[in-house]
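With one protein chain withheld, the remaining protein chains of the complex are depicted in position.
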Amino acid sequence: MADECILPDEADDHFHDECGVFGIFGRKDAAAIVALGLHALQHRGQEAAGIVSFDGSQFFVERHIGLISDNFTKPAVIERLHGSRAIGHTRYATAGGSGLRNVQPFFAELADGGFAIAHNGNLTNASTIQRTLQKQGSIFSSTSDTETILHLVATSKEKDTNARFIDGVRQLEGAFSLVALTNKKMIGCRDPLGIRPLVLGDLDGSYILASETCALDIIGARYVRDVKPGEMIVITDHGTESFFPFEPQSSRFCIFEYVYFARPDSSVEGHNVYEVRKRIGAQLALEHPVDADIVIPVPDSGTPAAIGFAQAAGIPFELGIIRNHYVGRTFIQPTDSIRHMGVKLKHNANRRSIEGKRVVLVDDSIVRGTTSQKIVQMVRDAGAKEVHMRIASPPTRAPCFYGVDTPSASKLLASRMTTEEMTDFIRANSLGFLSIEGLYRALDEAGRNNEAPQYCDACFTKDYPTRLTDQEGSENLRHPSVLAAGGHNS
Amino acid sequence: MADECILPDEADDHFHDECGVFGIFGRKDAAAIVALGLHALQHRGQEAAGIVSFDGSQFFVERHIGLISDNFTKPAVIERLHGSRAIGHTRYATAGGSGLRNVQPFFAELADGGFAIAHNGNLTNASTIQRTLQKQGSIFSSTSDTETILHLVATSKEKDTNARFIDGVRQLEGAFSLVALTNKKMIGCRDPLGIRPLVLGDLDGSYILASETCALDIIGARYVRDVKPGEMIVITDHGTESFFPFEPQSSRFCIFEYVYFARPDSSVEGHNVYEVRKRIGAQLALEHPVDADIVIPVPDSGTPAAIGFAQAAGIPFELGIIRNHYVGRTFIQPTDSIRHMGVKLKHNANRRSIEGKRVVLVDDSIVRGTTSQKIVQMVRDAGAKEVHMRIASPPTRAPCFYGVDTPSASKLLASRMTTEEMTDFIRANSLGFLSIEGLYRALDEAGRNNEAPQYCDACFTKDYPTRLTDQEGSENLRHPSVLAAGGHNS
Amino acid sequence: MADECILPDEADDHFHDECGVFGIFGRKDAAAIVALGLHALQHRGQEAAGIVSFDGSQFFVERHIGLISDNFTKPAVIERLHGSRAIGHTRYATAGGSGLRNVQPFFAELADGGFAIAHNGNLTNASTIQRTLQKQGSIFSSTSDTETILHLVATSKEKDTNARFIDGVRQLEGAFSLVALTNKKMIGCRDPLGIRPLVLGDLDGSYILASETCALDIIGARYVRDVKPGEMIVITDHGTESFFPFEPQSSRFCIFEYVYFARPDSSVEGHNVYEVRKRIGAQLALEHPVDADIVIPVPDSGTPAAIGFAQAAGIPFELGIIRNHYVGRTFIQPTDSIRHMGVKLKHNANRRSIEGKRVVLVDDSIVRGTTSQKIVQMVRDAGAKEVHMRIASPPTRAPCFYGVDTPSASKLLASRMTTEEMTDFIRANSLGFLSIEGLYRALDEAGRNNEAPQYCDACFTKDYPTRLTDQEGSENLRHPSVLAAGGHNS
Partner (left out) sequence: MADECILPDEADDHFHDECGVFGIFGRKDAAAIVALGLHALQHRGQEAAGIVSFDGSQFFVERHIGLISDNFTKPAVIERLHGSRAIGHTRYATAGGSGLRNVQPFFAELADGGFAIAHNGNLTNASTIQRTLQKQGSIFSSTSDTETILHLVATSKEKDTNARFIDGVRQLEGAFSLVALTNKKMIGCRDPLGIRPLVLGDLDGSYILASETCALDIIGARYVRDVKPGEMIVITDHGTESFFPFEPQSSRFCIFEYVYFARPDSSVEGHNVYEVRKRIGAQLALEHPVDADIVIPVPDSGTPAAIGFAQAAGIPFELGIIRNHYVGRTFIQPTDSIRHMGVKLKHNANRRSIEGKRVVLVDDSIVRGTTSQKIVQMVRDAGAKEVHMRIASPPTRAPCFYGVDTPSASKLLASRMTTEEMTDFIRANSLGFLSIEGLYRALDEAGRNNEAPQYCDACFTKDYPTRLTDQEGSENLRHPSVLAAGGHNS
């Protein structure tokens, strides 16, 4: 029987962010607005989504497998989500397994009322906490690390909601940008390192929490500010109140958000993502110059860096690879003979633009390397005289434990090959990666502060900024970089 | 209750081609290959698709509403389509109404065996023929003009299949690129003017018929040649045979295929679509120069012309408008208040790239003008100092009757406004359309031959190259250009 | 892998009627009333159903796989069926293959307007006519014999609808009780032998056509009369008009309708089905008396005959076999071990009622004999001292070609065994079938008139009352009974 699977050359060979969150407090049609916000955050997770709303007396929950536009555009669905307060979540399926029971926001009726929570990021001590809670009789209904937070709030001995929430999040390690909804308030919270993004917005006086600014733009909301690393912001009818329940630490925002995850029209901490990517491309042209006729992006993720490269190098930018807009996730592979045809489901090189040319090919990153290999071959088959691959980030060498779907280290091309070997593997005439210092420079830093790195760049450097309790198998094993960085959450 | 409808500023304000066709003769896994070919032609119609295969003794039919990747990637579906010969069709729903019974290919067991047919184009005398056939007792099971062809073949008094097919197509007026499958042969046929494209390909000795060359590229097939206007090509186990059943005429290929319909990586009659669009952009820069800081495409259809414009004008090209890749066809509009928010479901302007700049905005065409109005406004809201709109085609003034979904003339902005009025309407600082002569020049013509136009450009010129019998309401009114075989409608 | 199939002992070992028809003319909410009528006729076909309505200007068609209560109770479906005239059909899937395209009523836009038709029965010359029509260019969109009638009407050279209809039905052989709807009238028609039932009803002045009187009862309509064999009744705004387009013949109503097909609360030609079945039971007690303690029906089809038997024999009637009301058509058979367990999905014998008793078991008929074998065994396993099987019809020896799903003759137990062999096969202490004369006597006849039988009893006697053209394979072979108009097949 035929396998239903992704054809090898069509696999989307990228790291994948696992979530987007969005909430609005005090606005008519709140759920409809959350649906729009999540639609703008769809690139952060496409497998499933959910919205919880509150109408002053009751909570309403809708969770569905599939895209926002497939589920949350149905009037029947939106109409069931009454109320002027709502939070939502869109997710990539890997973390915690798929299935409806893992779709967020999670909701429970606690002793003092309903409590809903949506989470972007990943905890590094969730299994450890879960085992402790189960011994005390807590029953978990999902395999998601996020449910752990819900149970910590539920079993806290503190009296009021804020104190219970603080009690809960203080026990967490890892990355968490949270949006929670109770019968009185909406709460936003970022882990002390601020690994995942979270911004505060304003729509005609109603507060919004969102993963990225593009989710404010879609509804014409005003960007107020980024929620600060380690900040817990509580939104009620009387406005916002901020708490800082964690020991202060220097922030370590995920640098890969700039490389690939965030939408180019979003801005984080004052940096516009599109402009950062163009500067990355310019820096790449500086670090790895090449004599060539045209610069071609691997669409669409390589496009801004390719434009930056082309402008800096003075080489014409061309759309030499055309992307099929109707690519779904899977395609038929009925027989070996078809699999071996090497069909071009996703991309096609435009021979007329390429034939006889020396081509600079710009992509954002190399993960397993299989896609790069196929694309170089496709460009060669279209008649390129030379193919020079330029990668808009350093080699990715280590997995992420902070809410990003990454293959195990052994599958990362850069973890088992030198650049020379990779050049051979993808059969390019030359291959150049952006340096880690160059990446920091594109972010307007003088360079990486190795004593106290300004970003989380563990996927390039293996320098994890938090404990990895669940990985270590031992609560006593401290991660060196955490100790070295001085701060940790205990 | 809430309306489920397209928000006004999100409506896809374009002409829409209505079909793509694909067939392969004599190749294992024929249906799987047709599915791949149709996937590459998905831009020509997204509402529904079908495949008919033949295994030497039996025909198999699968027709589904939805994308190829949603339906024809299921092993169960493909496995039901036995055989080494298959044809397929992907369609845009407008012509003949939606519903499964209108999904092509059409199939019938005729007296001498099964007969399947797939059609790109539109007949201009289908209703007239249908009335005649019904009077003779023919029963129509769809509302599609294509079924008319099937009945003409079925009721022909000729003896063999070729003669019956010729008998049928000779009665047709309008645009038709056909692929048919019988128990002996696959037949391709283009109307005498060659209004819609159809190419012949070869995959390791198996013949392919396809609407565009990109459908050959996806499976690595070789482009052999375009099927000629007025040619009927019959493919059997013994090779191909060509017939020319129509009175010879000069060809009138649809010029709008170059402007918008065809995929940029396709080539038609020797012209690469991407390169034509770049030349259109360059020509546009020549015709309507402007002092500006950046050139921004309306993605994705305006991109090649924008690149051409930028290169010719020496102004930097920027992706100032970001497209949401997860746009479905409809989105919620629960209340007036949300409808009036002017949400940006599909596009977002990137303020950082635009603020304070003089912007050239390049789009492929203006139909109703509503999208242009919204996009100009969005770019202004993002801080542009000036917005100069440049359109990569002449003003569209007239509906198409040849297989393109166009609004009625009264809804076409250019049919009721001058360029000055349109500039005001879309609130641009300036507005420039490519001239009809410029468009022909981008196609390497010296200009339009008004006595015998080289292309069908009726949507710009109202010069329809065939009779419009169903429109005219009279069978006796002959269309001058048909009589003159080379004349035109003026 | 597990087979999804009917467990052997659970197969419904019965002949199956293939259709029920219903129409109403001139009543608000016509489609809703048709749905109710079809619901009452659901026992005549459970695989699929359809309704066509007409609102004075337009026809509306809904056809669905599944039960009436699953599909035609949805307000959205009923609301799409506008108008005060409607006809409907419910079908058993065997004839002509399954699939939506075979679901009736069939509808076509003919030259003089829409025409819908629903058919109970089966034509014995449909394939022969179809081949002729295909040679003339007719295109068939289903594999149902009913579509043939539609094409005959469409291709008739007659001018007005009545004449075209008459022209069509005169060419038919076999069994047909038809209900048709045009833009002017509703037409009912029974074949000249009246093989299948069709009654005329009245609901507050609106005429109704229905397969059985129980479909009048459900809506409180008044029974007017049976449509006569060979009658064509035309209902318009001005009332009814009758035509007799066929050569007169003695009627041959299907006697098996009394034995099993019709609902017990229906009446046909003055005979109430329940009362006939009780008389059959009494006659059976007379023909095959037995010394026993209790009479038990095989539920539910054997119940009226068992009551009749028990009353006539003076033996207590008991519900010794309990039927599971939730039996679907299929059940799991994951492994051989479970298949060999002999699970009792449909029936269970109640040990307490049976243990130590001499049991008379009454069933309506024996087809393959497998169910009888299992049920006798089940009753024995429950402790019965003796099991005497009594069958409320003669041995079924021959297939039906008039709209009943029957196995081929070789699979009919009675066609390959004597009564003695059958007694052994089902392992009963004794086995008695009603005689053919006894069956006629239960219908108040003195006996069967072998020269001119009063009923069609071909499944018992092989005496087919019409030509079987498609079976014979020769158009020239005339069936004697047709020529003789009152003769029979011997």
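When the chains are written out, they are named A, B and C in that same order, and each has its own residue count from 1.
Methods note: contacts are C-beta pairs under 8 Å (C-beta built on N, C-alpha and C of every residue); 3 or more make two chains touch, one makes a residue touch a chain.
Quick caveat: nothing in here was measured; it's all calculated off a predicted structure.
Enquirer: What shown chains does the left-out chain touch?
Expert: When the entire complex is considered, the left-out chain reaches A, C.
Enquirer: Which one, C:Pro245, C:Pro264 or C:Pro289, makes contact with the chain that was left out?
Expert: Touching the chain that is not displayed is residue C:Pro264.
Enquirer: Using the definition of touch stated at the top, determine which of C:Ala163, C:Val224 or C:Val343 touches the missing chain.
Expert: Selected residue, touching the omitted chain: C:Val343.
Enquirer: Sort through C:Asp145, C:Asp217 or C:Asp457 and give me the one touching the missing partner chain.
Expert: Considering all chains, including the one not shown, the answer is C:Asp217.
Enquirer: Need a quick check: the contact residues on chain C for the chain that isn't drawn.
Expert: 1-4, 28-29, 32-33, 35-36, 39-40, 42-43, 46, 67-70, 72-75, 78-79, 214, 217-220, 263-265, 267, 272, 274-275, 300, 303-304, 307, 311, 316-319, 322, 324-328, 330-332, 334-335, 337-338, 341-345, 348-353
Enquirer: Under the stated touch rule, tell me which residues of chain A contact the chain that is not displayed.
Expert: Touch with the absent chain occurs at residues 108-111, 131, 134-141, 150-151, 154-156.
The definition used in the following text is that only the chains that are shown with their structure count from here on.
Enquirer: Identify the chains adjacent to both chain A and chain B in the sense defined at the top.
Expert: Common neighbours, chain A/chain B: none found.
Enquirer: For chain A and chain B, what's the span in angstrom between their mean Cα positions?
Expert: Measuring from centre to centre gives 37 Å for this pair.
Enquirer: Could you tell me the distance, in whole angstrom, between the mean C-alpha positions of chain B and chain C?
Expert: Here the centre of chain C sits 52 Å away from the centre of chain B.
Enquirer: From the C-alpha centre of chain A to that of chain C, how far is it in Å?
Expert: Chain A and chain C have C-alpha centres separated by 63 Å.
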